[in-house]
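Excluded from the complex is one protein chain; the other protein chains are retained at their positions.
On to chain A.
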Amino acid sequence: MSKSILIICRSAPYSSSSARDALDMALAGAVFEQPVSLLLLDDAVLQLLPGQRSSAIQAKNPNAMLGALPMYDIEHIYTSLGSLALHGLQADSLEPAPTVLDAEELRHFIARHEVVLTL
């Protein structure tokens, strides 16, 4: 049995454990062979900023780990136009570059998943 699982994270990389915990959920879903999508909204797009030197605050760098998701068959990371605009970012300056959804697409994207897990 299989269900499409969407994980929505809204937090900046080091403000809480959210980035790490969302990634662990995504990996667990992939290990149990469920189709998983990861949606980074609002401050969570900051997880994709390249050049993070997180060792200075004894934290692990989420954008390196997000880059490894294709190895677990999680091919795309999604964000919204609004989230990019909030921080004045362009998708192609991020690593890995996310798939960008406008408000209408975002609604359909969330609705088409059978399970939505937020944190």
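The working rule: contacts are C-beta pairs under 8 Å (C-beta built on N, C-alpha and C of every residue); 3 or more make two chains touch, one makes a residue touch a chain; residues count from 1.
Convention: contacts and distances are computed from a predicted model.
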item	value
Protein name (UniProt record) of the chain left out of view, among "histidine kinase", "ABC transporter permease subunit", "tRNA 2-thiouridine synthesizing protein D" or "FAD-binding oxidoreductase"	"tRNA 2-thiouridine synthesizing protein D"
From A:L49, A:M65, A:A91 or A:L117, residue that would touch the chain that is not displayed	A:L117
Hidden partner chain, touching residue among A:A28, A:A59, A:L89 or A:I110	A:A28
From A:I5, A:L38, A:L66 or A:L94, residue that would touch the chain that is not displayed	A:I5
Contacts of chain A with the absent chain, listed as residue ranges	1-3, 5, 10-11, 15-18, 21, 24-25, 28-29, 31-32, 34, 115-119
